[in-house]
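All protein chains but one are shown in place.
When the chains are written out, they are named A and B in that same order, and each has its own residue count from 1.
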Amino acid sequence: MAILEVKELKVYFHTRNGVVKAVDNVSFSVDSGKTLAIVGESGSGKSVTCYSLLDLLPKPPAKIEGGTAMFNGSDLLSCSPEQMRHHRCNDIAVIFQDPMTSLNPYLTVGDQLIEPLIYHPNKDKRERRVEARLKAIALLDEVGIVDPVARFDSYPHEFSGGMRQRVIIAMALITEPKLLICDEPTTALDVTIQAQILQLIKKLQEKRNVAVIFISHDLGVVAGIADTVLVMCNGTIRETGSTDDIFYHTQNDYTKKLLAAIPEGAKRLQNRSDETQKIIQVDNLKTYFKNQSDSSNNPAKEFVKAVDNVSLSINHGEILGLVGESGSGKSTLGRSILQLVPNTAGTVRFKGETLTGLSQKQLVPWRRKMQMIFQDPYASLNPRMTVFQTLSEPLLHHGIADRGTVNAQVAQLMNEVGLAQIQMHKYPHEFSGGQRQRIAIGRAIATKPEFIIADEPVSALDVTIQAQILDLILSLVERHNLTMLFISHDLSVVRYISDRVAVMNKGLIVEAGETETLWKSPQHAYTRQLLKAIPLADPKSERLRMAGVWA
Amino acid sequence: MSDSITAPMDVIHEKGSSLWQDAWIKLSKNYLALLGLAVLVLLVVISLLTPWIAPYSYSAQNLDLGATAPSLQHWLGTDVFGRDMLTRIMYGGRVSLMVGFVATGVALVIGILWGAIAGFYGGRIDALMMRIVDILYALPFMIFIVLLMVVFGRNILLLFLAIGAVEWLTMARIVRGQVMSLRHQEFVEAANSLGLSQWTIIRRHIIPNTLGPVIVYTTLTIPSVMLLEAFLSFLGLGIQPPESSWGLLISYGVETMEEYPWLLVFPGIALSLTLFALNFLGDGLRDALDPRTSKD
Partner (left out) sequence: MFKFALGRLLQSIPVLLIVITITFFLVHSVPGGPFSADKAVPPEVIKALEAQYNLDQPVWQQYLSYLGDVVTGDLGPSFKYSGRTVNELIAAGLPATAELAFYAMLIALSIGVSAGVVASMRPNTMQDYLPMTGAMIGICMPSFLLGPLLVLIFGIYLDWLPISGWGDIPGDKVLPSITLGTAYAAYIARLSRGGMLEVLSQDYIRTARAKGLSETMVIGKHALRGGLIPVVAFLGPAFAGLLGGSFVVETIFQIPGLGRFYVQAAFNRDYTLILGMTVFFSTLIILFNLLSDMLAIWLNPKLRHEIQGNH
C-alpha cells in the first residue's frame, strides 16, 4: 500500500550562472511501514527531492517545474500553505543531517519537543502543556535518553551529538507521523553512535509502522535497513529495486561503480616494510591543551589531554593506519609528531634524531623530509594563490628548483598527481574537491619527503572520488618509497591501505597490530566495539547484525 | 592527463580567475555601490581641482550683496557676507574629505599593526594588547575629544590624532579577529609544515587574506570619521575659521536657517550625499568580498 507516490518530479534551480536541473523527472513510491533508501553522491538531488515534498527549499532559486507527489490522496506539491503546515506537523516528519545545528540553542529541549503538540494547526488535536510534557518525557525515554524528566528542561548544548539526534528523532515522532524522512542522519556521527542510531530508527519504525525514506551516500549504512533502494545521480534515477536486487544482482554501471568504490578488503602493497629501520619513534608522548571553556576550578578539567602517553614506532616503508573516532586525539597525534603542535612531554624521534624541543628554525631541515596531507581540500589551499604558486613554493623554498627549472618541475608534479598542466594558473576555487586534494598531495610530495602523514585525506570527498585518491596515494607511496601514517575514522578505508593499524581512544593507543590480524581477532574491547559498528554493503549480514546476532 | 611532459613554453595555459576578479564582477553588478564609487571619485577630483575650478575666490566678500538665493551668478546662493556658497562648499569639502582620509589613515596604520601583532602571536601578547583595547573601548571618547579640543586649542593636527585615536580600536579588533582565524586555517598549517619563515607566512599567506575586511572597514570608517569631524565643528570645537568644513558651514546655516534656508540645505546635502556614497560603496564591497555569497 503506497503511502507516497511521486511522479515525474522536476525541481530546477535558477541561479546567476544558468539553470541547474537538481531533480529531473524522478518517480518513486513508498509503501507504508517500509523503508526506501535513496542513495547517491553529493549533487545527486536526493535531498532536494525530499525537501521539495515539504516545501522546504529556498524559493527564489528553487522552483518546482512539474510532477506530483500524492500523499494520502492530496498532492503535496500543490496544496495550500495551511494544508502544508498540517502535513508537516501531523503526517510527515524530517530528521536532518547535523544534530549539532538542528536544535534551537536558545530554547530547552522540552520546549522544542512539545511545540508540534501544543501548536498543532488542527485545533482539535492540540494538547495542553501538561499532557504534552508527559508524552514528551515518555518519548525521550523510548529513544534512550537517561533521566528524561530532568533532561526535559535541559538545553541542546548539554547533550552530545548522538544524544541530540535521539532528541530530534523523538521530536519527529511525537505527533505520530506516517512518513519519516531521514536525511543522512548518521553522517555526522561517530561510527559506534551511528550503529546505535540506525538500530533505534529500525526499532521505532517497526513498532510504530512508519514509512521511512532514508537518504545516504553510504551504501553500507542502508544495507541493513532498506527494503527498496533508489540510486540517483545528477538529478536522475539510475536504478531502483529491492535491496537484495540492487546489492547482489545489479546490472547498472553506476550502481556497480558505487558498490566498487566501497573499500572492500585490501589493496595494500606487499612487503615494503623494513622492521630494522624505524623512521618514527614516539615515546610517552603527551600533548595537553589548556581548557579554555571551563571556568570551574576543577583541577581534573584544567587540561584537555588530547594525547595522553602514547608510544609507537613506524617502520621504514610501511603504511601505519591510525584509527579512532572524533575526539580520540588522532589528528593531534599526527600534528604532534610533525611538531606543528608543541609536545608537552615525551619524545618524537625521526630516524634516531630527537625532534621534540627543537625550535621552529632548527626544524627547517627536517621539514623537507616530513610532510602532511590535510583533510579539508577547501581549507588546505591558500585561496589567493594559483596552483603554480602553491606547488612552486616548496620547490623554491627548499632549493629543489630555481627560477629556471621550476616551471618544468611544477608541470611534472601536476602530471604525477593527475592534473592537467594547462590549469597551472588557476585558483583553488575553480577546481572540484577531488582535484584540490590532488593539488594538496602534489604539494606534500614536492619536497621529495621520506615520511608523510595523511590526516583524513579522503573523508571530505565523494565515495567514487575517494577510491581514485586512495589509489593515487598508494601509487605515489610505491613510486617514491614513502613511509606513511594514515589517519582516518573510516575503518574500511584504513583497512584498504594500511600494513599495520593502531586504534586510538581518548588520547591513548588501545591496540596495535597487523591489519588482518586485528580485523580477525581484535583483542581490546574498544576495538571490538568499533569493528562491530562498521556497516557493510552486505544486506544479509547487516540484517542479522541489526537483529542482534553478531557472527 | 597529459601523457608526456611537453615543455611548458609550448603549452598555452588557461587563465585563472582570482578572488579579486570575482569580487570585482560581483561589485559591478551592484548599481548602488558603483554609483557610490562614481560619486566618490567625482568628489575627490573636484576637491583636488578646487583652487582652479572654483567660480569665485574663497575669501571674496561682497557686503553690499549680502545673502542671496540661488541664481545664475551664484548657483548655490551667497551667505551673509556675500561669499559664493558653491565656492565655500567646494573648499569646505576639501577640508572634510582630507580629515576623513587622513584620520582614517591614522586609524588604519595603528589598528592594523596592533591587531596583526596581537592576532599572530596570540597567547600572552594578545591577551595584553586586547585588554588595553577593551579598556580604551570603555572610555567615553566623545567626552575626551570635547575636552581635548577645548583644552589644547583647535589644532587641525590634534583633530586628526584625536579622531584617529578613536577609530583604530575597531580596526584593531577586526584585523586581530581575521588574523587569528587565519592562523588556524589548514593552509597556514601547511605553510608551517613546509618550513617557511614566519615573515614569509605573514607576507604571502596572511596579509592577502586579510585585505578584504580591511578594505571594507576602511571604506566604512571614512564616513564615520567625517561625521565625527562635522559634529565637532558644529559644536565649535573642530575646524576653525577662516578654514571651513561642511560641519562648520552647517552650523552657520542653522543660525540663519529661517531667513536663508539654502545656507543650511546645500552644505547638508553635500555632506549627506558623500556619506551615502561611501556607505553604499562600503556595503557593496562587503557583499562582493564575502566568500559566502560566492559565484557557486
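Basically, a residue touches a chain if its C-beta (ideal position, glycine included) is under 8 Å from a C-beta of that chain, and two chains touch if they have at least 3 such contacts.
This one's a predicted model, so the numbers in the text were calculated from it and none came from an experiment.
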Which residue of B:109, B:125 or B:139 touches the chain not shown here: B:139
Chain not shown: contacting residue from A:5, A:98 or A:471: A:98
Of A:2, A:20 or A:56, the one touching the omitted chain in the full complex: A:56
Interface with the unshown chain - residue positions in chain B: 135, 138-140, 142-144, 146-148, 150-152, 223, 227, 230-231, 234-235, 247, 250-251, 253-254, 257-258, 261, 264-265, 268, 271-272, 275-276, 279-280
Missing-chain contacts mapped onto chain A: 54, 56, 85-90, 93-94, 96, 98, 101-107, 115-116, 119-121, 155, 157-158, 168, 171, 293-296
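Methods note: only the chains that are shown with their structure count from here on.
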Footprint of chain B on chain A - complex, ascending: 16-17, 335, 338, 340, 360, 363-364, 367-368, 370-372, 374-376, 379-386, 393-394, 397-398, 407-408, 411-412, 415, 418-427, 429-430, 440, 443, 447
Sites on chain B touched by chain A in the complex: 1-2, 5-9, 11-20, 22, 185-187, 189-196, 198, 200, 204-205, 208-209, 291, 294-296
